[in-house]
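Structure below; questions to follow.
All protein chains but one are shown in place.
Each chain carries a letter (A and B) given by its place in the written order, and its residues are counted from 1.
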Amino acid sequence: MTAVDTPPAAVRHRAAATHRLLRAARGDLLAAAGAAVLLLIVLAALAAPLLAPHPGDGTDATHPAQALLGPGGDHLFGTDGVGRDVLSRVLYGARTSLTIVVSVLAVSALIGVALGAVAGYAGGLVRDAIMRVTDVFLAFPALLLSVALAVVLHPGVQGAIIAITASWWPWYARTSAVTAAAIRSRGFVDAARCLGVPHARILLRHVLPNSLTPVLVQLSLDAGGIILTAAALSFLGLGPQEPTAEWGLMVQQGQSLLTTDWWVVAFPGLAIVVTAFCFNVLGEGLRAVLDPRREAAR
Amino acid sequence: MARYLLRRLAQAVLVVAGVVVLTFVVMRLVPGDPAVTYAGPRATAAQLAQARTELGLDRPLPVQLWDYLASLARGDWGTSLRTKQPVLDDVATAFPASLELVGTAVLVAVLAGLPLGLLAARRGRGGADATVRISSMLAVSAPVFLLALLAQNLLATKLGWLPVAGEYDPELDTTSPLTLFTNVTAVDALVTGNWAVLGSTLRHLVLPALAIAAYPTGVVAQMTRAALLEEAAQNHARLERALGFTRWQVLTRFSLRPALGPVLALLALVFAFSLVNAFLVESIFNWPGLGRYAANAIRSSDTPAIAGVTLAVALAYVLVNLLVDLAQAALDPRVRIG
């Protein structure tokens, strides 16, 4: 029974992948640096109330008397149009952005992998039905579907998460359907069926975990895209609303001030670029290690 | 080839049907009563009821869907709540300007991204490779609206090198009026020999097009590099080297063509992505395209207009996907069989 439950090849594969990961971290300095900076960003987001020089400014305080002070002194990144500390808002903005990224990735991966695994495992009509629905979602440019949905949903963090998730899950469904179909054709699934293991158990124990691997490779690369999509929604006024601190929203609100009071736009803008860049280099580095076919291409 | 074409067309029709249904479903999710938006907040109960009948909201959903399909087919895409014009007319007026902008951006992306990818693939993990890799990654990580704002404020407002906004100098409408032909200003100006408008349009085009082009340039460069390296690892590259071609010759004369397949497939994605990025850039540069129209519609919760834009862009995407697939089949004979 154990022999059927644990395909030893998969375990070996995982160990090998970990080993390659460690070796690659030494080779790919850029990806390693990206991971380090990301870790700092995550810590900063978690500790925002402690780190922010003016924690109140991250939420709903305003000080019109201190509007548009340049960087320096008490306000390292300056203050915005209503006198809020930009540094504090950038820190709190990290919380908003990371909340959106993590939620979208988690929900999309959950829906996508579940549907994809079922489609790939079941095959036949079930597969066709699920994949055709996926095709329709993929027929919309990702940002477009998110924009359309965000318009009709209540704008806010939640609305943004739902809107982005709607255009994100189909990619995972497609990827994991392919993997699940490949796993199904492998011997141990048939062996398990012969031993009377129920479908649900095979799906949960073997197909789902294995379908997750290629999706995990994709997650970090996608995180960069989600940061940009969320920022774009905010810039269109469809994301989180005042007084929530969000980088895209901050850029949008400061756009008319760019020539005179650059810091209002520059720091949140820089935060978006740095975070997306780190996710992207880390994602590319991970993919090179975990996806051997692409690794061969280097 | 004919069979491949037919199969691909049938597939596209199915997807279009799905797109329409999904658009319908999304627009039905609107919180609040569309009849209220339509009739205005101060409408009487009778007016509301009339609006409901006019909008067909009193009938069952499947019937509404059928009506929606039928009216779409008739060319009735609803009426914009903001402009009070038929949505299809609005879309048809705005689309050419977007096409002009996004077309230029994608062209720039290909013209810059392909050579960059080639350069990066040339030496594997060398200096040129690292430079291209990092800069293309940066281009992919920068939000398009930030690039647009920076370009506008720095190069136009501060330095005055290029126009700040608009499609061409509005004064030209009186001094050298443009005869419309395709509605793509640059093309019409070129065809009718209206050099003043052409020059002005091209100068206005530079900044928004470059802002939009950054992302696709990065993507095309990365994809070209990856596809070329993969192609260079194939058996045929070894034989080509063994027959006396240099590494560079193998890349440009032998690997480039099979590598173009994946890059082409990417172009459809990149085109659609850029069309939506134009939503952000057009409103910043006041470019009279679909993006500015969409941004305005979003700001005024103009649901029929948003539905129209969504549908138009999705249809354009399906069409571009179809074209790209056919181009790929022409480029790589294996695709036609598989």
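Operating definition for what follows: a residue touches a chain if its C-beta (ideal position, glycine included) is under 8 Å from a C-beta of that chain, and two chains touch if they have at least 3 such contacts.
FYI, contacts and distances are computed from a predicted model.
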Candidate names "Chemotaxis protein CheC", "Phenylacetic acid degradation protein", "Sarcosine oxidase subunit delta" or "ABC transporter ATP-binding protein"; UniProt protein name, chain not shown: "ABC transporter ATP-binding protein"
In the full complex, displayed partners of the excluded chain: B
Of B:Leu61, B:Leu107 or B:Leu239, the one touching the omitted chain in the full complex: B:Leu239
Footprint left on chain B by the chain that the document does not show: 234-236, 238-246, 249, 253-254, 257-258, 331-334, 337
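One rule holds in what follows: only the chains that are shown with their structure count from here on.
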For chain A paired with chain B, centre-to-centre distance based on mean C-alpha positions, whole Å: 24
Chain A-facing residues of chain B, complex: 14-16, 18-19, 21-23, 26-27, 29-31, 124-125, 133-134, 137-138, 140-146, 149-150, 153, 157-158, 226, 229-230, 233, 269, 272-273, 275-277, 279-280, 284, 294-295, 298-299, 301, 303, 306-307, 310, 313-314, 317-318, 321
Residues on chain A engaged by chain B in the complex (per definition of touch): 30, 132-133, 135-137, 139-145, 147-149, 151-154, 224, 228, 231-232, 235-238, 248, 251-252, 255, 258-259, 265, 269, 272-273, 276-277, 279-281, 284, 294, 296-298
